[in-house]
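What follows is one structure encoded as structure tokens, with my remarks underneath.
Note that this complex is displayed minus one protein chain, with the remaining chains in position.
Showing subunit A:
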């Protein structure tokens, strides 16, 4: 069976990201999964094997890791030329998409981004235009290079014992034009990552100020959720931009999306419309968020949410 390359998304703090396990799960339906790791493969091998990686290719060293994206694309392109995989899957993250873009140019190959499903023949399903339209697309030139949106499939384990093969990457001078001089991890405590969380609790303009976001965070922590924010809340300085959900922020697709004080402008809906269950609290009965909410509460969030938080504590 032909290999399917899965470009691993991982972080130092939390190891292999969930989207990687989703990609391995999809890859198994397309061929034999081979994981491509940048950095220390040993720390990740256990998890990658658990979800079916038959092989691990690892590329590490300053030349690969200390420059922006280009050396990684060079490494994957070399690997594609040598192993002739059936497909290449990457995460729909900034870096995943950027590597995919460079691969497409290097190989004069098509690419598809933000797939939520990939059929055995390589046809990808995408949800576009603020969640309003479902598209099926195919790469028509070269092999399928597809980025997978987090929270698209349920990762299913299938144990394998992958051997690790160290790659020697011929990084060119052109790959070393953009240097990463500093990587700063910002404090976000033990909360799950926004795009991968199974529950997201978001606050909007109705939260009123930055201090009040503690209430949103409290609910999130009680539910083991990530915290999100609407653009109105971010623009007003209530919460940092990296937590913004919607058109110019993150797209999330959790099991539960709890919208607090969010009116539900189309640009916000663009980022959360595919959530499985949507619950909203808003004082305006006409707020468009109620059109999508499976359970809506018309009321003052400063009364409803503290009461809900107490009730969750009681039930725990």
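FYI, a contact is a pair of C-beta atoms (placed from the backbone, for glycine too) under 8 Å apart; a residue touches a chain by one contact, two chains touch by 3 or more; residues count from 1.
Methods note: contacts and distances are computed from a predicted model.
Select, from "Electron transfer flavoprotein subunit beta", "Carbohydrate ABC transporter membrane protein 2, CUT1 family", "Cytochrome bc1 complex cytochrome c subunit" or "CO-methylating acetyl-CoA synthase", the UniProt-recorded name of the complex's unshown chain.
"Electron transfer flavoprotein subunit beta"
Using the touch definition from the top, which of A:8, A:127 or A:169 touches the missing chain?
A:127
Among A:7, A:118, A:199 or A:245, exactly one should touch the missing chain; which is it?
A:199
Considering the complete complex, identify which of A:135, A:156 or A:170 is in touch with the unshown chain.
Among A:135, A:156 or A:170, only A:135 touches the chain that is not shown.
If the missing chain were put back, which residues of subunit A would it touch?
11-13, 68-70, 73, 93-94, 97-98, 100-102, 104-106, 108-114, 123, 127-142, 174, 177-186, 193-195, 199, 223, 241-242, 247-248, 255-256, 265-267, 270, 273, 277-279, 281, 285, 290-300, 303-312, 315-316
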